[in-house]
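What you see is part of a larger complex, with each chain still in position.
The chains carry the letters A, B and C, assigned in the order they are written, with residues numbered from 1 in each.
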């Protein structure tokens, strides 16, 4: 098994993702039940906030583990480019 | 059945949400399979972009349908406050 | 003078914009003084937050004043399209 930045907190990460999956299913039900648009939007914002938390946690683990390891293997430039591309996507949201 | 801003495009909205749910499940599997952090982050950014599209579509329908209707019922102020709160949450992502 | 959604709070809006201009000039000075990157980034985030507040205030005034007026003039569709384009740009930050 390859050790990743999130390996130590894998269970927590999987639990968060399952919760987010459940929230999205909940939004589907709200639409099926013709719930008010604003209430549906409120739930979408909640999912966005939860995804941001997961993303920041993954990034944190990646910086502390993979980027640090890459530095020892002389791969700093490559790792920095990869990291910055990920940060750019998160800031632009896609 | 109460008519909502998204009623006319309900099937499309539900299909998008099911796809997003599937994407989140896919991210869970990536974590189970110890996939590289950056690859997982890339998928999270994709889900956020898809959610933003759904949110903007909902907001658009709400503005054209519910806010317009509210104006005829003399509820412009109340609808504007509600709309702006939703826009604020989407901009702050949660 | 054309009345805008921000006309009633024009002085406050101009004061905020002048403050933001001053903050940007302050960031220029930090760079001239070779200040630590993270400190410069912290100030940029502060300017972003201030700009978001100004933008939400403008949008709020526009929804309550211009969009409402447009509805009476039968221009709801056009105003909604314009409003949603502005919200989309703010969410994508550009």
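Here is the rule we go by: a contact is a pair of C-beta atoms (placed from the backbone, for glycine too) under 8 Å apart; a residue touches a chain by one contact, two chains touch by 3 or more.
All values reported here derive from a predicted model rather than from experimental measurement.
The complete homomeric complex described by this structure file contains 4 copies, of which 3 appear in the displayed model.
Rule of thumb we're sticking to: only the chains that are shown with their structure count from here on.
Chain C has its Cα centroid 23 Å from the Cα centroid of chain B.
For the pair chain A and chain C, the distance between mean C-alpha positions equals 29 Å. Chain centres here are Cα averages; for chain A and chain B they lie 17 Å apart.
With touch defined as above, residues shared between interfaces to two or more other chains in chain A number as follows: 92-93. Across the complex, chain C is touched by residues 52, 56, 59-60, 63-64, 67-68, 71, 76-77, 80, 83-84, 87-88, 90-92 of chain B.
The touching residues of chain A, counted against chain B in their complex, run 1-7, 10, 13-14, 17-18, 20-21, 24-25, 27-28, 31-32, 34-38, 40-42, 44-52, 54-55, 58-59, 61-62, 66, 82-83, 85-86, 89-90, 92-94. Residues 91-93 of chain C are the ones touching chain A in the complex.
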